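In this view, the complex is presented without one of its protein chains, the others remaining in place.
Going by the order they are written in, the chains are A, B and C; count residues from 1 in each one.
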Amino acid sequence: MAQFFLATDRVADFVAHLMAQKPVFAPHPKGRRSYAFALTEQAADVVLDYPRTLHSVKKYFLPPREELLTFDLTANSGAVTEPEPTDAVFLGVHSYDLAAVHRLDFSFGHGNPERNYLTRRQGALFIGVSFAPDRFHFSGSVGIDPYDMTGCDAFLTKLDDGWVLDVLTAEGEALMDGFDLEPFTGTKPPRGHFTQHIYVPQAKLGDIMKRSHDHEVWAETADDCVGCGTCNLVCPTCYCFDVQEHVDVTVTQGSRERSWDGCMLRGFSEVAGGEVFREERAARQRHRVMRKFLYISAETGHPWCVGCGRCTQACTAGISIVDIVNRLVGDAERTAVAPV
Amino acid sequence: MADKPLRTDKPRVAIFDFTGCEGCELNQLNFEDQLLDILAHVDIVEWREAMDGHADEYDIAFVEGCLSTPDCIKRIHDIRRRTKVLVALGACAVTGGVNAVKNTRPIEDVREEVYGDDKYLFPTLPALPVSSVVKVDYNVRGCPMTQIEFLRLFTALVMGKDFVEPDQSVCVECKLRENECVFEKGMICLGPVTRAGCNAHCTTVGQYCTGCRGLVSEPNIKGMEEILVQHGLSVDEAWKRLELYNANQLEGVQR
Amino acid sequence: MSRNLDINVEHLTRVEGHGNIVVNMREGVLEKAQLEIVEAPRYFEAMLKGRSFHEAAIITSRICGICSLGHQITSLKATEQALGLEVSEQTVLLRKLLIHGATLQSNILHAYFLAAPDFLGEGSVFPLVGTHPEVVVRALRMKRLANDIGDVVSGRAVHPITPVPGGFTRIPTRKELLELKRRLVEDMVPDFAATVDTMEALAGAIPDFTRETEFISLRSEDEYGLYDGQICSTDTGCVPDTEYMAMTNEHVVGHSTSKHCKVSRSSYMVGALARWNNSHDKLCDVALDAAKRLGLAPDCHNPYMNTIAQVVEAGHCALDAVAIIDKLLDDGLKDEQPNQEPTRFGTGVGATEVPRGILYHEYTYDRQGRVAAANCIIPTGQNLANIDDDMKKLVPEIVGETKEEITLKLEMLVRAYDPCISCSVHLLDVDFIE
Partner (left out) sequence: MKLHELQPPSDPRDLYLPEMATVTQVKKLTALETLYTVEMPDGRELGHQPGQFVEASVFGVGEAPFSISSSPTQKGEFEMGIRKVGMLTEVLEGLKPGAKLGIRGPFGHGIPLERFQDRDVLIVAGGIGLVPMRSMINYVLDNRDRFGKLIICYGSRSDDELLFTDELAKWEADPRVDFRVTVDQGSDAWQGNVGVITTLIPGLDLDLDNTACCVCGPPVMYRFALLALKSRGLPEDAIWMSLERRMKCGVGKCGHCQINDSYVCQDGPVYHYPDIKNLREAL
């Protein structure tokens, strides 16, 4: 579809134009040097050129905390809390985060399709934005290019003096209606290079993973890992959750609430009676990495890691998933070529 | 009530304080919005800080403060005998709290430093958590005790159901709130090994987690020390920070 | 009258911490009249030793849950002076706002929950829930708002979080401050007026008792000094805060784990009444008005009136909080980071007026920024000798009354000081042998 040029000094107008039509969720500065998606109140607050947000847009479709039911204890009756349908634009989404949304679409759309997720997800429009890989990104290694526009209604690619705006769907086109844009006729600049790489494709990685159950890297990482769960909670493709009951202080009303959970947490695999099936931090680290590169991937052909680098950047102990994987790859290749 | 497991009788509640700052009790008076609802569900039969009077028996005793004198030990045994359920309220009662910092130094030095030649006027023991002397049924952690956790426990007790303590790191709640990690600001944080339940209150307002809710079960202390050292603390300073609220729990842990 | 009297109130109720009142009279001669502190010693000064300057205020705020904010701010001031950390005007304003919130909270709590039951002949506030629900609801609303100032500005009213050496880890938003202001104007001001009405109706229950003593508090020429100022005595005049030792003269007394203090007489008083006597000219009109209606006049030497001075002061705090919020918003909120780069390592003193009186912290830091020496002097500790002296004068004056009446008056006297015994002291018990 059509390509336009959006000059830097028109970005705020562009955001305002979108805001006039629908709520716009976009990256905003947060804290000292972080970014987070938030509902845009002032067009000027939006940041399009950012390394990564704290959470991905996942938080809008699978909120960190979510009420599933409310109940009335006096009547002993419960009611579903209806999910709010989304009718909004998600502006400034990186390709890997959108790829992660598609992976979640699979997880929540297949098997037992889940109304909560799908209702929120359904009406979302996406305007993607290119990114310059920093020292944590490695999405190129899992087949996700910084310019990848898959799933977007429109896409912004960074130029020196502005942005190339690709309008990709009818919905995207409708959003641009009434906003004056000049066509873009040049070529996009080459995209930035990744400094982090996984050296084998998913097709081979799955095999390597299968053979790595007893690799020493798990135990070694476990010495440093403090089991805090951060890596799970920041991951755009992690979707495990816990469910808990809340009762208000009048002891008449309450709710059943779910919240994000993570397999790195000791209690996650606990069963009644206190036994923990993945008691060792090493086993939990293995489970996390295998979930990203083996389990669901074997079924879908896609790695369930999108290379955003969040888990590595956020890990309090400085553990890098890329290092773990490359260690497995390196050792697998060495044993594969070693003379018998 | 055939179809509801809820209890109908009003539990008799007593509140006691030992060695501590009484901030946890004060926090109970700070439930301005809920106080009247709370009072509707229980009978408060003894609470020195707020009322005259004394009771012989109670269903639930909330105990604040650590045990630090021979008299404390006597009193806590007496309370345990009179109550069905005993709740340790706040860090001092649950872990010994900041008071236990004095346990990391020889007690003679500590007494001398504060009272000089008069040091023998006052009997003192190491600052002990309540559970080291009598059986504790439930904990409300935090310094001061975490109000949301108190309410959770309170409703559980009123409903006659069990109360399960969270056993995750503060990082989990911190991430649920999408905070920028304070490590990003060049600070340190004890969140990774500290037990959640406070909804990451401190880190959400930009301060580091000081560990007031105690440690998660099976913490990787060596790993945590390493993290703190990586972020610029000496090993000694790292341990001081870890011990602020956990001196009793870390006693004997290998440095 | 040659009476024998043994009063021993063990674990005095409705005060913070554990203390006993002990009174002995033999043949009409008073042998003993004192407040014994039985709170277990906590050894804070020793706990501080060797800790990082980042931790000093975190530890010292745990001295007392009721004045945690006061300890925190005082500690920060001492640390900043010792390490040469400058703080911004915004930081000072936010701290002043916090002190107003904490003073308001504490004074309201004391007047309604701890003292009022005495005036009404009740053992606690709980019966009032049934008999005077509107008063209890009002008290809760005022306390909530006062605590919300703490929650919004310092992250938490008890054991504040965001005030750190050099500033704040989080600056409240404009929206939050506007909302506080709205509630102060719309709720707190009318609630304060109603409080004055309530107290006026109860003021008759305040015993008539006078004993001349020395009053010590901060005084500032610019405002009703709570955050800073000179240390002023009604006997000896003013000195800068660095000379605080001359104004306390701490010594250990056998019956108390808290240290006693005396300056020019055998005892002196700190707290709301001392502030009133030293700085009443700096109070706002609403507070002065309340004072007039409640019968509080300058140079008041009736310690029971301390509760009234607290109420009067609460009005000032509420209105001045509004003025501070206006100033912060007019100046524009700045997203400042705390200044934590020490420029020197030495000794610093902090002196602040907290609800119960003047509080001092003094620290000396080593070159690693760790506490090498610390000293904390707590208001209730300073008042203990004064309480004992009051009792010595009071008991002979009321010796003709029944034991119950005497005991109640003694308890009320101690409660009027709003003693915070867990800082230092504990409750009273009175036993009579006649």
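Assume a residue touches a chain if its C-beta (ideal position, glycine included) is under 8 Å from a C-beta of that chain, and two chains touch if they have at least 3 such contacts.
On a predicted model such as this, the values are computed, not experimentally measured, just so you know.
Under the touch definition stated at the start, the shown chains contacted by the missing one in the entire complex are A, B. Interface note: of A:13, A:49, A:114 or A:173, the residue touching the hidden chain in the full complex is A:114. The chain omitted from view is touched by exactly one of A:208, A:296 or A:315, namely A:296.
Here one chain is not drawn; of A:13, A:49, A:220 or A:270, the residue touching it is A:270. Taking the complete complex into account, A:241 is the one of A:5, A:179 or A:241 that touches the chain left out.
Against the chain not shown here, chain B presents residues 2-5, 159-162, 164.
Not every partner is drawn; the one left out touches chain A at residues 68-69, 71-73, 76-80, 105, 107-109, 111-116, 118-119, 121-126, 151-153, 168-169, 171, 213, 239-245, 247, 254, 256, 258, 261, 263, 268-273, 275, 277-278, 283, 287, 290-291, 294-296, 298-299.
Following the convention adopted for this analysis, only the chains that are shown with their structure count from here on.
Here the CA centre of chain A is 36 Å from the CA centre of chain B.
Chain A and chain C have centres, each the mean of its CA atoms, that are 52 Å apart. Averaged C-alpha coordinates give centres for chain B and chain C that are 25 Å from one another.
Multi-chain contact residues of chain A (touching two or more other chains) are listed as 32.
Partner chain B is touched in their complex by these residues of chain C: 11, 13-18, 39-47, 49-52, 55, 58-59, 62-66, 68, 109, 113-114, 123-126, 129, 137, 140-141, 143-144, 147, 155-159, 161-162, 164, 168-170, 252, 254, 257, 422, 427. Residues 3-4, 6, 34, 37-38, 40-41, 151-152, 154-156, 158-159, 167-169, 171-172, 175-181, 183-185, 189, 191-193, 216-220, 222-224, 226-227, 230 of chain B are the ones that touch chain A when the two sit in their complex. Across the interface of their complex, chain C is touched by residues 17-27, 29-30, 32-33, 35-36, 39, 44, 47-53, 68-69, 71-72, 97-99, 101-102, 105, 109-111, 113-116, 118, 121-122, 124, 143-144, 201-202, 205-207, 210, 237, 240-241, 244 of chain B.
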